[in-house]
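One structure is given here, and the rest of the page talks about it.
Coming up: chain A.
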Amino acid sequence: MERLDAEKGMKQESAELLIEGAGKRFGEVAALDGVSLQVARGELLTILGPSGSGKTTLLKVVAGFEKPDTGSVKIDGVEITALPPARRDIGMVFQNYALFPHLTVERNVAFPLEMRNVAKPEIVRRVADALALVELAGYGQRLPRQLSGGQQQRVALARAIVFNPRLLLLDEPFGALDRKLRETMQLEVRRLQRRLGLTTIFITHDQEEALVLSDRIAVMNKGTIQQIATTTEIYERPANDFVADFVGESNIFHGAMSGPGTVALEGGRTLQVKSDKPAGAKVGVLMRPERFASGGANAFAGEVIEAVYLGTSFKLRLACEGGLELLVRQPARGALPAPGTRVAVGIDPDAIHVF
Partner candidate 1 sequence: MTARGFWPALPALLLLFIFFLFPVVRMLGFSLEGGSLDWYAKALGEGLYLRVFWNTFEIALLVTFFCLILGYPLGFLMATTTPLWATVGFIFVLLPLWTSVLVRTYAWMVLLGRNGVFNRLLIDSGVTEDPLPLLHNFTGVMIGMVHVLLPYMVLPVYGAVRRLDPAIVAAAEGLGASTWRIFWRIYLPLTLNGIFAGAVIVFVLSLGFYITPALLGGGRVIMIAVLIEQQVRETLNWPFAAALSAVLLAATFAVYSLAQRFTRPQEAT
Partner candidate 2 sequence: MSRRVLVVACGLIYLFLMLPILVVFPISLSSAPYMQFPPPGLSWQWYERYLDDPQWIEATWRSLYIGTATACLALGLGVPLAFSLVRGKFLGRGFVERLALAPVIVPTIILSVAVYGIFAKLKLIGAWYGLVVAHTVLALPFVVLVMVAGLRDFDRGLEHAAEGLGASRWRTLTRITLPLLRPSLVSAGLLAFISSFDEVVVALFLAGANMTLPKKMFDNILMEIDPTIAAVSVMQILLVSLVLVLIGRFGRGLSGSAR
């Protein structure tokens, strides 16, 4: 009950974010190279990329800690590119939470309200609501160092949403948590974000996390956005090698269309695929390891060179004819195939993605 009441107080109009042609150079390095993206009202967009991909710079540009050399940032159509961070009304959860160690939990959460000169009684009410929302009612008088990692994380979250920000930024917030806690917190954050309808940008290098949390994912590398799409789209139909390789496990090969629905791979092998690319077009081919079955239109026979037991599945590395090496996942039934065993697998054309 308490939780529902708290929510009513928090629910508010979230904003829409538009970034156009953002560029930022540090000396010779282009940290951002003409990045454009749009985040819809209430959407959770994940910026996914390896370290050095420019995702942190993008976050700083949105938050106002870096000024882009080119391009603009707009919230609800209003340009904020030159606005200092303090006047952007963006809630942030930082990598190491950045809780103020000299202030109690209550004062930490009250901080953004005090900075906005909210009346005292209202601060008390809203802080209580926010703490209830993250299930930390009763912890108000503690200092951050007296809390566990997960609790600190919740305080950071409460502090970021207590002032009804127009946008929520999460900068690798789960990095410091152990696996189990991380999963709980991920779901919790997702639930909260949905309930409050908060437009949210989530930064991570963890592709699994990105798939769990996001409405859409923007994959970044070398300062540019490689692909921006829904989670299934990113996983099933990556736009290029980088995305295919970075998100999930993959078998990627290159070749050219040799006729309608057939690809000739570089090693000489041909594959039946579902694609309307014209003959002669150079293409990439992605086969996800779990999409292989015992049989299919494209059959592969190979020798096991590495086999790993993963509980629910076997992960096999196969050396197939024509020098192809395949990563295959099979349901874990029976005994784990020993290296050297010959295994036959197959894959259907519609399980192969051509790009």
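Picked so that all candidates are chains of the complex that A comes from, given by their letters.
Here is the rule we go by: a contact is a pair of C-beta atoms (placed from the backbone, for glycine too) under 8 Å apart; a residue touches a chain by one contact, two chains touch by 3 or more; residues count from 1.
Source: prediction; values computed, not measured.
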Every option in 1 or 2 belongs to the complex, but the one touching chain A is number 2
Which of the residues in chain A end up touching candidate 2 in this complex? 63-65, 84-92, 94-96, 98, 100-102, 111-112, 115-116, 159-160, 163
